[in-house]
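Quick notes on the structure that follows.
Missing here is one protein chain; the remaining ones are kept as they sit in the complex.
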Amino acid sequence: MTTVSPDETTTATVGADSALSVRHLWKIFGRGGDKIIGTPDAELSRAELKEKTGCVVGVRDVSFEVPPGEVFVVMGLSGSGKSTLVRCLTRLIEPTDGDVVIDGEDVTKASDSQLRELRRNHTSMVFQHFGLLPHRQVIDNVAYGLEIRGVGKKERRAKAAEVVELVGLSGYERSYPDQLSGGMQQRVGLARALAGDPSLLLFDEPFSALDPLIRRDMQNEVIRLHEELGKTMVFITHDLAEALKLGDRILIMRDGEVVQIGTPDQIIGAPADEYVRDFTSEVPRSHVLTLKWVMHEPNGDAGDGPVLQSDQIVRDAARVVLDHHGPCRVMEGDKLVGVVDDEDILRVVVAEEEATA
Amino acid sequence: MRITRNGWMRARPALAAACLALVVAGCGGGSINEETKSNEEKQAAAGGDCGELNMAVNPWVGYEASAYVVGTVAQEQLGCTVNYKDLKEDVSWQGFGTGEVDVVIEDWGHPDLEKKFVKDKGGDGSATMFGENGNVGIIGWYVPGWLADEHPDILDYKNLNKYAKEFETSESGGKGQFLGSDPSYVQFDEAIIDNLGLDFKVVFSGGEAATITAFEQAQKDKKWLIGYFWEPQYIHAEIPLEQVKLPPYKDGCQDDPAKVACDYPETPLNKVVSTEWADGDSTGVDLVKNFTWTNDDQNQVAAYITADKMSPEDAAKKWIDDNQDKVDAWLGQ
């Protein structure tokens, strides 16, 4: 996966080359919700607004860009509005206000048939509770998207068989969903999403219902698929570990609002507020932070220690730094940006062990 | 599927045997073809001058007796195709206009229906009054036989208040209970009780079955009961019922329903037919026109049906066989 270094701008460059671009998106549930935006009421907190108007804010003025090929994770606790957000992207929930542009097409202004076309050909979604059709075999579940596009039976089954193999379900084509384990059912969900060859994949907490070992397998599966297919992905989760593992960039939501958008090491290294800090406090920092976050200014001379790249993760660099007596040089490309010594490394690692002990 | 298959395998010899048995037995069976042929001949011979006769069968046994006797005669002796239709009175009358009902053989008087369907009463003319059928309806207040035996004076309405307490039930709210009957029937009992100053309350049984059961139980268990009842009714053959005397009926004394204080009149029962059918040339028209018989005749056939549990067809046949002379009169022979 590509790692975006912290000093790249968090708001990726706005432009037509974004796979997905979301601007000032609002969703307010309840009657008259659309009239609230732009009024002072829109500034009220969720609870206050509910008290005053009976409306509930699901998504509040969210904007972000996702460049092609990126894995963009939206993360938040339940009720933070993240599932609402992802549904607004393809208008499974009708957004109240704002724009969503996918592959250059403005989803929010699309007609019904344009929207269908978009859903059929450009996006696919994987759901927490799978949403499989219990009366159809695996192969026909996978082929469903193709079927409703009007692809002939033979052709769509052939395509579906390929995808089934891709997700590692060969041999189960003729099974029914209820004959499969949860993990396998989600593989079917994944296959169904991939069958239509969409440019954008949306995942709504796809692995929350699975047990931890299966979850890990599935996460690795997603990483593998991303490497093989290079699709743009928007991934919703409430699990920070999952977010850090999968995300190129992470958007943290609370009460429908964006709290922070950034790369994993930015989130850990520079939490936007107390909320995020508290949230990330138990994450093993050495697994996430790059040297950039622990190095210090060279005291005059950088010495001639081993050269490390600033975007290297602390844990990976630890062995080298500890083996070497004296500071190691941290470079960004050819440029020296700082040095790290044993103490820098241990501060991160030991603090962690104390916390877990 | 394996189960099904096994089951079938086991059943196969049995099926085969059954088929064989059926074929063999079949040889001894009567031939349907022959009967079909004879039916066709019969139809040709009858000449079809009666055609179809749609006979309404209102829901009481006496009516059923009359209907099936007329129907059987029409079928057997005139070659009509008789369709019996089990209907309540209102529905029967509605059927005159649509050709679904031709004959109502026993009508106890429905001024409201006459107003709607009989021409000279201001109706649309789909129904025609076709004369009396010979039966006389007697409506009145009855008590079970045992009560009349033990308290003979109860048979006069003037003594009823003396016994009112005995007739009290859970339904009568502290007064004596008077059992009203099926809502189909003409009933003035609430007014009569009021106007004669009787300490009774009408409780409607709601149906003929309920009334009959009540009288049967009352006679069997010697329970106190007074209520609306009538003749001809087959139950009179099974249990004794005695009529209570009310102030005698005089012409006009029932004209104002609120002021009635007299007994019910004896009602000659009528035949009513569909005008369209009556104007046609069916030979059945004269039969229905001429049909008349007595209460005893009807009770006889009703008893065949209820006490002897005969089907109405068989009961009618039996009576016709025994009374061909009366039947001949209806046929104008």
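Lettered A and B in written order, each chain numbered from 1.
Basically, a residue touches a chain if its C-beta (ideal position, glycine included) is under 8 Å from a C-beta of that chain, and two chains touch if they have at least 3 such contacts.
Here is the rule we use: contacts and distances are computed from a predicted model.
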Undisplayed chain, where the name is taken from the UniProt record, one of "Heme exporter protein C", "CoA-substrate-specific enzyme activase", "ABC transporter permease subunit" or "Lactate utilization protein B": "ABC transporter permease subunit"
Touching the absent chain when the full complex is considered, from A:Asp106, A:Glu162, A:Asp278 or A:Glu343: A:Asp278
Residue in contact with the excluded chain [from B:Gly206, B:Gly280 or B:Gly332]: B:Gly206
Which residue of B:His110, B:Lys175, B:Lys271 or B:Lys326 touches the chain not shown here: B:His110
Candidate in contact with the missing chain, chosen from A:His135, A:Lys154 or A:His325: A:His135
Absent-chain contact - pick from B:Asn161, B:Ser184 or B:Thr267: B:Ser184
Candidates A:Asp61, A:Asp197, A:Asp217 or A:Asp239 - the one touching the absent chain: A:Asp239
Interface with the undisplayed chain - residues on chain B: 1, 3-5, 7-8, 11, 15-16, 18-19, 22-23, 25-26, 29-33, 35-37, 39-40, 43, 59-61, 64, 81, 85-91, 93-95, 97-98, 100-101, 110, 112-113, 116, 124, 169-171, 179-180, 182-184, 187, 190, 202-214, 216-217, 221, 234, 257, 305-306, 309
Absent chain, residues of chain A that touch it: 1, 3, 77-78, 87, 90, 92, 115-121, 123-125, 127-135, 144-145, 147-149, 174, 176, 189, 192, 196, 202, 216, 238-241, 244-245, 264, 278-284, 287-288, 313, 315, 356
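Rule of thumb we're sticking to: only the chains that are shown with their structure count from here on.
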Between chain B and chain A, distance of the C-alpha-averaged centres to the nearest whole Å: 84
